[in-house]
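Dropping the structure in here first, questions after.
Excluded from the complex is one protein chain; the other protein chains are retained at their positions.
Every chain is named by a letter (A, B and C) in the order it is written, and numbering of its residues begins at 1.
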Amino acid sequence: MSYNSFGRVFRFTTWGESHGPAIGAVVDGCPPGIALSEADIQPFLDKRRPGTSRFTTQRQEPDAVRILSGVFEGRSTGTPISLMIENVDQRSKDYSEVAKAYRPGHADYAYDAKYGFRDHRGGGRSSARETAMRVAAGAVARLVIPEVTITAWVEAIGGDAIDPARFDASEIDRNPFFCPDPEAAKRWERLVDDARKAGSSLGAVIACEATGVPAGWGAPLYAKLDSELASGIMSINAVKGVEIGDGFAAAALRGEDNADAMRPGEGAPTFLANHAGGIAGGISTGQPIRVRAAFKPTSSILTPVETIDRKGNAAEIATRGRHDPCVGIRGVPVVEAMVALVLADQKLLHRAQCG
Amino acid sequence: MSYNSFGRVFRFTTWGESHGPAIGAVVDGCPPGIALSEADIQPFLDKRRPGTSRFTTQRQEPDAVRILSGVFEGRSTGTPISLMIENVDQRSKDYSEVAKAYRPGHADYAYDAKYGFRDHRGGGRSSARETAMRVAAGAVARLVIPEVTITAWVEAIGGDAIDPARFDASEIDRNPFFCPDPEAAKRWERLVDDARKAGSSLGAVIACEATGVPAGWGAPLYAKLDSELASGIMSINAVKGVEIGDGFAAAALRGEDNADAMRPGEGAPTFLANHAGGIAGGISTGQPIRVRAAFKPTSSILTPVETIDRKGNAAEIATRGRHDPCVGIRGVPVVEAMVALVLADQKLLHRAQCG
Amino acid sequence: MSYNSFGRVFRFTTWGESHGPAIGAVVDGCPPGIALSEADIQPFLDKRRPGTSRFTTQRQEPDAVRILSGVFEGRSTGTPISLMIENVDQRSKDYSEVAKAYRPGHADYAYDAKYGFRDHRGGGRSSARETAMRVAAGAVARLVIPEVTITAWVEAIGGDAIDPARFDASEIDRNPFFCPDPEAAKRWERLVDDARKAGSSLGAVIACEATGVPAGWGAPLYAKLDSELASGIMSINAVKGVEIGDGFAAAALRGEDNADAMRPGEGAPTFLANHAGGIAGGISTGQPIRVRAAFKPTSSILTPVETIDRKGNAAEIATRGRHDPCVGIRGVPVVEAMVALVLADQKLLHRAQCG
Partner (left out) sequence: MSYNSFGRVFRFTTWGESHGPAIGAVVDGCPPGIALSEADIQPFLDKRRPGTSRFTTQRQEPDAVRILSGVFEGRSTGTPISLMIENVDQRSKDYSEVAKAYRPGHADYAYDAKYGFRDHRGGGRSSARETAMRVAAGAVARLVIPEVTITAWVEAIGGDAIDPARFDASEIDRNPFFCPDPEAAKRWERLVDDARKAGSSLGAVIACEATGVPAGWGAPLYAKLDSELASGIMSINAVKGVEIGDGFAAAALRGEDNADAMRPGEGAPTFLANHAGGIAGGISTGQPIRVRAAFKPTSSILTPVETIDRKGNAAEIATRGRHDPCVGIRGVPVVEAMVALVLADQKLLHRAQCG
């Protein structure tokens, strides 16, 4: 178990830096015989792609994925699937300041403390660019779990939340914010614009729901479904909080209010609520899986912040370069991908143990 | 990586059910030469032990731990350390109802869906009793990281939070709630008593701080320190949310407000804030590590709840047996243990890669 | 993946020292619903048990196994199965010499070099006593693969081999050597007796065959069936060589002689030979799996050998204590167990990926 792999039997490994020649992923353990081509992956990458609106970074990356192995005559062979995206629009010179001084909140100082030096160009390995490969791997994972539908959206930006009463899933792909509430989407245009113009950035909350997961995936403890999801989602750049079901709100409830009461149903029980987010005792119950993730605001901002340089002297840093004013927005397809990757792995693990 | 193990090079495996003859853990990868005896572990178990006040379950378990291997002449040998606690006070007959019908919110239904049947006595493997072995393993982990001090406390019960202005660490061990705010502790006496008498239960929020972690532990992505902590803490029974640093609150901040600005300091920089909870880019910064966990209310309650039985018929269940009215309280030493276990593993991993 | 665990999804962890209070194993990932009690395990332990003839160590150990978890009402629950054997007949005083000086060929010097000190009593963790737990775990593994029959035997002792023409499987359990050739068994009585009386020891070659493995278990490369078997068998104390099928003899063959030609058969092809030992490209072919293991002679011998003591001074050592004159003999049930453990794991892995 190494540092850049995730999963137990359906497993992927990513590599690459923001300003290196390419980024890539190796997906291992994929079942054989699954119809797979670049066209199954590209739409998810396009959803995450930078430069598509003024609310995301202006870096222009086609993010065209290539499958280099593991597929023969249009089907997965069961051997490792190598995915690669060449980096196109690097402007490394933008980062000369980052080489010298540390951006507060960013990985700069911690990387130097750990490794002694770092690839500072565009954040190197710590760049959110890595998440493109999670999205690509996640597209493969989705094919392993065709019974499951995964949808994520932005629930709040900079503390301004959607109105659950206005939730409309069909709106999510109609605005640049993956926002299911059209009124919130309008407010966010101005909110994000203002932050961008002010050289600032905003945090966001992403919610994700997976329907179609049968009862029985997961495990009692260290691979419990909650824990695997938390691990996967917390491993995304900028995420600092994860909730399953009601999460922290459940901590304020009484037992009888938090209980997801059951009634007899067709084939499966009918649940009267879903406080648990579709997971009880670490194992799926057949209800929709519900997860939320907190994305902190982008650390690379134009607003000058007090810091130190590599020699330990006082400095001030204002990060030029092209950055997302709200990195959480493009986190939506990434959260979906991680949920898909966890569920594909759990499906295969369940099959291993329970036949 | 299997279902009942945790960690990468400092690794432990737990086994045992609530009403079996014993529970245990195997701690593997412990460095040799560490002074270790039962006396190093027992105090942490005593802190978690049931039956010590009317605010926890009345099951009487001495929880006396035995070391069965891996220690010779008072020191760890580098080989696996086997820890065992015999179960003493089982009253399996209390659980006849649980055998027949599913407690909403509990693992009962999901276990049956996954495994086809289950050990229903006291919740079997899904019982919080398993956490005793995490506490025991965590006590060993603490000896691997003597430079680190870990302290957890209850921050809120049933939605009633402490006043941060009254935080006093020395109060934590002076009340049955691990509460650092004496006024909140008084309120909670009544709150928990009322819930207990009403046959209900309450959720809780636990906070934990680890000081003394040097800059550089962790990894950029899938083993990032945030992700390892989230995985470990979310694997604890009843936990449904995890935050690192400001967590969800960070999602409402602007970039300049979330930045932990730095100034030149002695040996290490002086940080002006710690929104990131001591972790940037997945790697420790040298600041205190800060984590929070949301515990849902205990699912086993006396208040009757609508449910189904094993045959799918409508039923109502009121769980007799002895249960914690607020399982989060005894979660305090468990959260501390998981943080210790993650940090011990990360220390050794850092040493492996960075010498 | 830690130091004392083996397997990927069907996984076990052993713990314990030769002269500690007990030894044990945790079997994790076992499918639920399998009928399992101590009576399924004990016969295999009895086969390996010391003190049953004058050709093995005279240590008297009943090796009575207890199941401490993971089984409810006679069936596996899918949660970890904890197995424990209490040590009964330790005579630690026999080992005072071993504490001071290093037995050549034994782990003594290497342990001190690695860990700085060691539990010298009976070899501590390096004792072949650990293999009892492999046998116990292997008995569980056999229940996971009821379609497979595994049989091992001794093929040679001290260079004196059986005559393949006289191979009779029904003889294996009729002599104290697990020898399928009754004439060889007679010769070995004298051979082993002479070595024992001379204070010497003998090496042995063990062969093992598993029939009933369907085509398709295994993987192309790093988890190829050959590699998993080699890893498992080479991890047994005293083993220094492993062969699959013809092994080293295949290196002397020409391609057309080594080819296992195929003819049409019922359901599966008819193979005209089995040079490959039932594995091609890392994957089972449906033929019998054939493995061989070389056990070196026991390193603990009465014959004095030149060595150094812990301080680096010249010394001579003659190991008293009770030792097997030919540790390979009792390796027979251990090799069977490791083959069972590998195959159970591979069966579940195959099911995970290929449904």
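Heads up, the rule we're going with is that contacts are C-beta pairs under 8 Å (C-beta built on N, C-alpha and C of every residue); 3 or more make two chains touch, one makes a residue touch a chain.
In this text, all values refer to a predicted model and were calculated from it rather than measured experimentally.
The residue touching the chain not shown here, chosen from C:35, C:64, C:169 or C:261, is C:261. Only one residue from C:239, C:289, C:332 or C:348 touches the chain missing from this view: C:239. Against the chain not displayed here, chain A makes contact via residues 1-5, 7-9, 11, 13-17, 20-24, 26, 28-29, 32-33, 66, 68-70, 72, 75, 77-82, 114-119, 124-125. Contact between chain C and the unshown chain involves residues 1-6, 8, 14, 102-111, 113-116, 125-126, 130, 156, 158-159, 195, 200-205, 215-224, 226-235, 239-248, 250-264, 269, 272, 275-277, 279-286, 294-299, 301, 303, 305-308, 312-314, 328, 350, 354. Touch with the hidden chain on the side of chain B covers residues 1, 8-9, 29-32, 78-79, 220, 348-349, 351-355.
Assume only the chains that are shown with their structure count from here on.
Mean C-alpha position of chain A lies 46 Å from that of chain C. Annotation for chain A: residues touching 2 or more other chains are 1, 8, 220, 353-354.
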